[in-house]
Each structure stands twice: as C-alpha cells, then as structure tokens.
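As you look at this complex, bear in mind that one protein chain is not there, while each of the others sits in place.
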Amino acid sequence: MTSNNLVYLIALPLFSSGFLMMLGRRADKWGHIFATLISASAFGIGAFEFLQMLARPSESRAVTQKLFSWISVGTFQVDASLLLDQLSISFVLLITGVGTLIHIYSIAYMSHDLDRRRFFAFLNFFIAAMLLLVLGDSYLNLYVGWEGVGLASYLLIGFWNQKPEYATAAKKAFIANRVGDVGLSLAIMIAFATFGTVSFAGVEEKVSGASTAALTGIGLMLLLAATGKSAQFPLQSWLGDAMAGPTPVSALIHAATMVTAGVYLITRSNFIFDNAPTAQLCVVIIGAITLMFGALIGTAKDDIKKALAASTMSQIGYMILATGLGPVGYAFAIMHLLTHGFFKAGMFLGAGSVMHGMDDEVNMRKYGGLGKLMPITAITFGLGYLAIIGVPPFAGFYSKDKIIETAFNSEGIKGLFIGGAALLGALVTAFYMTRVIILTFTGAKRWDEKAHPHESPFLMWGPMAILAIGSVASGFLLSSGNRFVSWLAPVVNSHEVEHAERFQPVVVTTMALVAVLIGVAIAIAKYRSDVPRVAPTNVNIFTKIARRDLLQDDFNEAVLMRPGQALTNFLVATDERAIDGAVRTVGAVVIGSSKGIRKTQNGFVRSYALLILFGAFALLATIWVVTL
Amino acid sequence: MIRLSLEIGQTQKPEAILFYILAPLSVLAALGMLIVRKAVHSALLLAWVMITLAIFYIALDAAFLGIVQIVVYTGAVMMLFLFILMLVGVDAPDSLTENIKGHRATAIVAALGFGGLLISLIGRATLNHVSVGLAMANEPGNVQGLASLIFTQYVFPFEVISALLITAALGAMVLAHSQKSAGARLSQRALSSVRFRGDSLANAAGLPSSGVFARHNAVDVPALLPDGTPAKNSISGVLTARGDVQDSTQYALGSLPKVDDESGDK
Partner (left out) sequence: MNSANYLYLSAMLFTIGAVGVVIRRNAIVVFMCIELMLNAANLAFVTFARINGTLDGQIIAFFTMVVAACEVVVGLAIIVTIFRSRRSTSVDDASLLKR
C-alpha cells in the first residue's frame, strides 16, 4: 500500500518552522496561532491515516510513500521513503496530539516572552523532526530525524540562552546525545557492511543470514544510541539539566516524545534484538539500572521539574526494560510509552502551571497548600500522580503492571532480579511522587510573601484536563481485550509463546499494589509534619549522594572531563611547542637563508637578462660538448 | 674561423658580392646601436639593419617577406618606435657609464662565448649540407606558395595569430589610456589663485622670453638677467634636456662703452 499524505505530516510543520523563522518579527502577532494550527492539522492528517488504517485488515495496514531516491551509489540504494505502520501511527498520534495540546498550552505559558514566535518555530521544527524519526523507513532516514530532534532539543533547552547555565545545559544535552548518535551511526555502518542495506524491511529480510557477532554489535550500538537519546544509564546525566528549557518543552520533548525515541528505536529493531540475546540482556540490565537510578534521584530532588525529570528517566527505564524482554515486551513498552506520554506530559504541564502561579519558583519546599488555590491544576496533577504510581484503574496501572509481570516471568534467575527491581522501582516511584504531591499541594503554605498563587488561564488548564482524561482512560482503552498487543503484533512479530509462568498475574498485581501502598505510606509518614523551607543539611550520606544525582556528574567529570582537559592541555602544549616550533623553525631558516640569498638580487632587470644570457651560453656549451 | 673563411670563399658571385658588401655594414650598424648615445640614432641604425635584412630576404628567394620586412618593420614598426621616442624619450641622452659593477665586462664575455659557440655549432651542423634551393617551392610564385601553405597547413596558427593581433591592439589601448585625460582640469580661477596667492610671486608676471636683446633671438639662447647670468627658465625644458642650449654669454656685451662723467654737465 502507498499513501500520498505521509509527506505532509512532516512537510507542514517543517514549512511552518522555516516560514516563522524567516519572517522574523513580522510574524510575532500571529506566529503562535499559525504554528498551533499547523500542528493541529498534522494531527488531523495523522488521525485520518489512522482511521484509514483501522479499515484495513491487520496484515496490510502499513503504508509507504517514496519521496525521492536519496543516495544511489552502486548497489547501495537509499530512498527517502516514509513508512507508516501500526508502530509509527501510535507515535504519530502521540506526537501530534500531545504536541498540539502543548502548543495550545504554550500560547498562554509563553505569552510574556518576547521570542514566543521563535519558540513556536522551534516547536514545529521538533514536531517535523520527530515525525521524520518515526516515519523513516530506513535507519538512515531515521537518523536524519534523530539528529533533527537532537537539534530541536538543543535549541529549546537553551531557549533562554541569555542565562549561561541554561546554555551550558543545552550543550551538555547535545554532547551527551552526540555520544549516543555515534552509536547510531556505527550501528548503521555495521548494518550496511553486514546486510548491504539499511532499510528496516531489507535488514529484517536478511537478518537470519547474519552472524550473531554482527547482530550483537548492531544491537549494542543501537542500545548506546537509545541510552543517549532516552537518558538511560550511563548517558543519563543530561536530562536533569535539560529542565532549563521552558516547561512545555520539558513536557513535550523531555517527557512525552523525544526521550522515548530510544524505546522506539529498539522496538523498531526488534528483529535484531530478538536474534542477539547478549544485546537483549544488556538492554534489560540498562533498563533495570536506570529505573532504579532515576527513582532514587527522584526521592531527593526539591526542584519539582527535576523530580519529574528523574521520574521520566525511571519510567523510560521501565520501557527499555520491557523492550529487552523480547516479543512479549515490545507492546507493553510502547503501551507504557503512550500512557506515560499522557500522564507525564500532564504532570509537567501541571508543574508549569504551578510555576506560572508562583513566579517561576521551582523549589517544592517553598510551595505547600497550593491545592485550594489551584484546584484544576491539583486535580489534573493528582490524576497523573495516580496514573504514574499505578493505581487501578488509571493508565499507568495497566501498562506498568504488565511490565512488572512480564519481567517476573522471564526465564531463569534473571526474571527474579529484574522483576524485583521493577517492583522496588514501583515502591520508590510511589514514595517520591507522593512526596511531590504532599510538598506541593497539601500542608501549610510556605511560599514567599510576594507570591500570589492563582489558577492558570483556560488555555493552560484545557490541555492539562485533556491529558488528565488520557491518563485516566488510556490504559484501560489500550489494554482491554489485549487490544494494543494484537494491534502491534504484525510489527514486532510477537507470536503467542506460552511461558512457564512463575507468578500468576493476580499475584504480581497484588505485590505491585502492596509496594505502591508501602511507598505512599512511607511518604505520608515522613512528610505529614512540617517541612522545612530550606533543605536540611544534616542528612545521611545516601541522601547527600542522591541529591548529587547519584554522583553522575562527579563521575563524568572525574572520568571523562578531567582526563579530557588534561589531554587537551597536553595536545595544546604539544601543538604550541613541537608543531608550531617546527613550523617556526622552518620559517626562521627560510627567512635567514633568504636574507643571505637576497643580497644576490639587485633588482636590476638587466642583471637578470644577463643571467639568461649566461644560461643560454651554458646551454650552448653543453650542446657543443655533447655533439663534439 | 678558418672554416668560416673557406666557406665564404664558396659564395656565388652576384649574391656573394651583395652579401660581402651588405653583411659587414649591417653588423657595423648593429654594433653602432650599442654605442650611440641617443635613442633616435639607435632607431635609425636599426632601420638600416632591417633594410639590409630585407635585401637579403629577396636574395634568399623570399620576395614576399622582403617586401613585408620593409613595409611592416622599417615602415610601421620603426615608425612606431620613433613616435614613442618623440613622445617619451626626449630627455637626456643615455649615459653610457655603467653603474652595475662588472656588468659590462661580464656581458661582453658572455656574449662572445655565446656567439662563438653559436657560430661554431652552425658550422658543424651545416658542414655537409647542400642547399636545396627554393626553385621548386617557388614555382607558382613565392606569394602563391606562401598563401597555399598559410591557408591550408597553417590556417589554425594563422587564425590564432590574428586573434593575438587584435588582443594586442586592445591591450595597447587599455594600457596607454590615460586616466588623467578623464580627470577634471583646474579652472581658470584656481590657476590664477595658484599663480598670485602662492608662496612667491616670482612667476606671477610670466616667464622671461628667450633670446638676448638686440643680439640673438633664437629659442635655444637663454635670456640674460640684469646681472648678466643666463635665465634657465627662459628655455624650453626639452631643449635643456637634449643639451641643445647655446651659451648666451657670447651675445652679451663685453662691457659697456665708457660714458664720460662730465658729459652730463656739458
């Protein structure tokens, strides 16, 4: 099947982005409306394609569109082609849907910013790049979108680059992402060397003939790419600082869509990971580490956005974990991704709403008791909260519970470890999210005299309300009757494999709920009493470490930055002394010898003519001697 | 040299006579070019060398080239040289003293060596060659022979040469174009303010005219100032540069006849 509409999905926001950037200040008055309409129309196209897809039978739901022949070198052919299948459309709807809501939200949120038009141009650019990422039909096309979202993320994190630390945060995110991007490019190169093609379909077709070593190499490189983009261990450190960007950006890019690109990449490459058990095991380990890592950081953060960012890292850890579990896990990973897209975006918007009312104060210790003054924000945030900690029947329950269950049921001792990690993660998640709720919306008010908390305008709470509805209902809608699993089945090749189930689903669910209850209870017990406005410093070593993001930056600085600086200093010194020295020596020798030789040049043209005459004389003499 | 004189002895009679008369004259004229001080004289000597060469061309069965040599070279090119000489070269005659140390001696040594080797090599190369002669080639006529070659075998070089000629003409126009002629000239007012409001009024009344009152009025004789010295600025700069200025003191009165002191009282 082919479709001619796919290109408009990307072209519309891309055009709008360029248009708004080129028009400059002339578009200030209406640029945000225009961008929002464009985003909404992209959603319209996506929905239209979705409905058409629904009408087709399961096997022929994928549609493609060839745009042009991009690279044609000998036998190496890459077309700029788009592929819309069940996996892509899930992302397309998430990106354009949540994206449009966040556009609407930003109209109000950014209304006082002089550069609102530029912000919207960047947002549209992000939408276009992200759509290209999920619509590309080959790794190379995906790579273009991958770099595009990286650029958009950089531009938006550093949107207020007049503050040096924000600009630094943008650079940090960009560099950490580059490390992952190297992984992706290496994966593409290995894939080309192994298969001679880089299209998803082509690789899938030839994957059975490839060696396990090559597949493992590709898989590990893809995992590296995923850790970079999705802020997974060990490249996770940028996400917390990325909160420097405006809150809608955090909601759209650093919670709902871009950071989940790694999950998409691994799911899309299921045919590689399914044939490379080592790589798959690494995926699971990375996911498990990151979900605990993020959760632990989340317990110690007083900055509401950073707490949510840590939570995002942790939740993506769940998704990565699920993708590592093989065919049974992909659908749950994507399902959790979608539900997470709703509730985390909703919570970020809620956080933005709180900040909007509190003069951009982010320290939760200076909130307290905001529930009464911001009822709508409190309710939407609360619904997201219930969803993320996994209380039935909210969205997160369905998706996270399935992941925990699948983790427990994977083979061998591995299952116990990762299942235990996932369960513990759920407990910690319940703890820190409850902490956020308590510190922000309940208890005594601790804010400054100057602050006048107030509810946000309709343009802001409208999108929050819609996302809250999503975080309530999406889980049930997706999982009832195994709907989403069978929807994705043609893409991820999940055939019903009956595992020897270690635990019955009801047992796992009960354990998860108990863990959540414990977490909530600890949090209530700890934060029921008064909370100091300034974080106490006489805390134990573990809290201190968690506050320092589990030493991630210290580690990076000690292991990467300092040796790098030392190496750079050494190279600079080498360059200045050895290389420049050599060059200068050569120059000095040339100058010195020139000074000597220059004396033979008297500048009189007749002397040069005389030399020519002598030359002719010498030439003739040679001829004379030779012909003698 | 011995071989040279032997071969000279073999030259056919009428042509030989022509050669022995004209060749030394042309060499002498060429040497003269090096020695004379004035560029104009060099040009005239060169013209003479060219005319002798034209005669040799005709003697060598190259009638067309001989005529072209006279028309183009001695006619057009030398005319151009003289024209340029009149335009720019009318200043002091060349000083023949050499100011680069050892230059002239080295040049002469190099030239003697070069010429000697050249002549020796020519002698060796032509020793056993018998001249074919152009009777065959010139059978339809020298001009026709040349024309048939130029417009067949050499047509492409010919076209290139013509392009070169046009380019050279354009290039000369561009190079010789004077920006000055396009620039604004000083107005009458500006000129007169320079003349009368300058630092000195020495030239305000105009330059003195040449010639010595009542004795000699030619332009090459400087005027005498009241104190008896010749006025340099009464003579055109060109004449000064050429060294064509006469001494005006010879026209000065040696001494005024003594006037009787008491004559006034008479």
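Just a few scattered comments:
First chain written, first letter: the chains are A and B, and each begins at residue 1.
Following the convention adopted for this analysis, contacts are C-beta pairs under 8 Å (C-beta built on N, C-alpha and C of every residue); 3 or more make two chains touch, one makes a residue touch a chain.
No experiment lies behind these values; they were computed from the predicted model shown.
Taking the complete complex into account, residues 4, 7-8, 10-13, 15-16, 19, 23, 26-27, 30-31, 33-34, 39, 42-43, 46, 49-50, 53, 56-57, 60-62, 64-65, 68-69, 72-73, 76-77, 80-81, 84-85, 87-89, 91, 94-95, 98-100, 103-104, 107-108, 110-112, 114-115, 118-119, 122-123, 126, 129, 131-134, 136-138, 142, 145-146, 149-150, 154, 157-158, 161, 164-165, 167-169, 171-173, 175-176, 178, 180 of subunit B touch the chain not shown. By the touch rule set out above, subunit A reaches the unshown chain at residues 601-606, 609-610, 613, 616.
Assume only the chains that are shown with their structure count from here on.
Note: centroid distance subunit A to subunit B, computed from Cα atoms, is 87 Å. Of all residues in subunit B, only 100, 103, 106-107, 110-111, 113-114, 117-118, 120-121, 124 touch subunit A in the complex they form.
Taken in their complex, subunit A has these residues touching subunit B: 602, 604, 606-607, 610, 613-614, 616-617, 620-621, 623-624, 627.
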